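Only one protein chain is missing; all other protein chains are in place.
What follows is chain A.
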């Protein structure tokens, strides 16, 4: 009896924490596409269906862009409001943050631009005083209290509703995009909780950013919207194309940099990036950026908080301090990665990991208590960065712009270099303390059980270092104008050194040192500033920091976290340089029992079920007979289980003594014996094989380029063993003198 042309539900899906079979998914998609194209010639209805199928990819990108942009707008507006909630509240309407509360006020003075009567700090509301020691203490206390409350809410929501919402998300998304399955990681509860708790975590004053979590949020949107389209819901390979594009949209709304977002997705996050995905990612990133711009979270239709507009030129001798900043960035990156991984390993293995809530509360308390006295740590990190990037004009009132105005300039545009006033000197001390605090506390913050990103803290560290160096250079140029290097470029009254540019270059250097981004970093930074003039300094700093950091440690922060967690991620960028052969890696090894195989026509249902329950292999090769060991195909464990269960329930007569046939035609069943079970449709008839003398370089290359899960090893045409992806990873780890047992999962 020939039965069941339509597939049993569940066959072809994957278990949790398993790797997908790229080859099978891609060939399934090609089959589906071929079928639709062939059918489209039959009727107009089928033609419409084929057109809508082609169009569905673009519609999906549009929806992803819209949803990501809206969520990013929600996160930005809420984070701004809640950050200011720690300091006070607006009496005009509680939903306004400090800046918007004083927007329409007529009582803002030139000296004190932050104060207006509509905005009341907590000391004003509670004890009706604004100045004095008691008011300061009340403000301090309320600040710490709000910070602790936000952090507690964040970690409780994560623990109760969606434990996968913690951390940055980029290492796990990298692994998912390389073919791994983590069910629930990109689900709707993770999306909701990540959005809500990201705002809480950022507002609590902790040293973390929201760019990495925004990538996770965008990928969740992508995954959820895939369920609306048949083409993407059923095929895991096509879905990963969509996720690559969604990651690009995520970075695009985080920085306001669509091209940088696409390049980030290409360089850091994606594993396979065909050209079709490039165009679609760009479209998704643009739509997301446009949606965010129309929501207008910052006013003035700007996309990002630190959009700078200066275009002052830089001078050739300034390359020396820029390269110094690059070296600083590389050193800091290597130090951060090493210490953060050590701390995360401690959290993973010792008692520290058993108290996540208390850990978050303690770190928040320390951060809040140390941050309040210094005004540069009290303000949110994004505001700090935007202030550091700012070039001082005549009308700026911040402490960093408190220069002595010696000459009588009438224009408020180009200002010459001026000597530092008292404000600038005290700002330098405060910034130095901020730098030390941020360097130390970020090590303990990244990796806690709340959504935490890394981009903004790294940029802050770099921006502070850059600004300190820039102000130093500026004062050096002003006071020693007769030195030869300054003489040729910096004449009297010229605007020679721009400390804001140094801050930008420093931010790029530190970010590059930690994440080891190259092209995407430079493009993001120059999309942030809009100045093509600054590409050379940015590139110089980024290259120097990458070289210095690579000399001290091989991996970026995300690869280091992947290795710490033991995800089965086959690194695509490194060469395998050892001379081992396939037979050194394959299983079974010399003293192990023989390979567990199924025969094509002589096993009963009971035999197969015994093998399944006794072993944990995720697949079995099928051979003609045990004596000949000639290969027929490969069958997956999950498909076998589902098919046998289904057959026992649906088909009559299939019992434990029924024989399973993997052949094309089963022999006629003699009377009074149990009917047979034909399972040819779940058999993969084209498994990949290599001979036992194939060098491992070629085997690793095959695994990378084709995305295989397993590869069979033959000797003189007979099946000898199997190499799985996990074996390859363990072998690479062993060759690199790392612990091969740290690779978990299948």
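As a working rule, contacts are C-beta pairs under 8 Å (C-beta built on N, C-alpha and C of every residue); 3 or more make two chains touch, one makes a residue touch a chain; residues count from 1.
The rule is simple: contacts and distances are computed from a predicted model.
K.L.:
When you check the chain that is not on display against UniProt, which of "TMEM9 domain family member B", "Two-component response regulator ARR4", "E2 ubiquitin-conjugating enzyme" or "Histidine-containing phosphotransfer protein" does it turn out to be?
P.N.:
"TMEM9 domain family member B"
K.L.:
Which candidate, A:37, A:230 or A:398, sits in contact with the chain we can't see?
P.N.:
In the full complex, the listed residue that touches the missing chain is A:230.
K.L.:
Of A:348, A:404, A:589 or A:718, which sits in contact with the chain we cannot see?
P.N.:
Result: among the candidates, A:348 touches the missing chain.
K.L.:
Of the residues A:44, A:106 or A:737, which one touches the chain left out of the display?
P.N.:
In the full complex, the listed residue that touches the missing chain is A:106.
K.L.:
Please identify, in ascending order, the residues of chain A that touch the omitted chain?
P.N.:
Residue positions of chain A that touch the missing chain: 9-10, 13, 15-16, 49, 52, 56, 59, 62-63, 66, 70, 73-74, 77-78, 81, 93, 95-96, 100, 103-106, 108-111, 113, 153, 156-157, 159-164, 166-167, 172, 182-184, 189, 192-193, 196, 199, 228-230, 291, 294-296, 299-301, 344-345, 347-349, 353, 356, 393-395, 410-412, 447, 449, 564-566, 612, 637-638, 641-642, 645-646, 649, 744.
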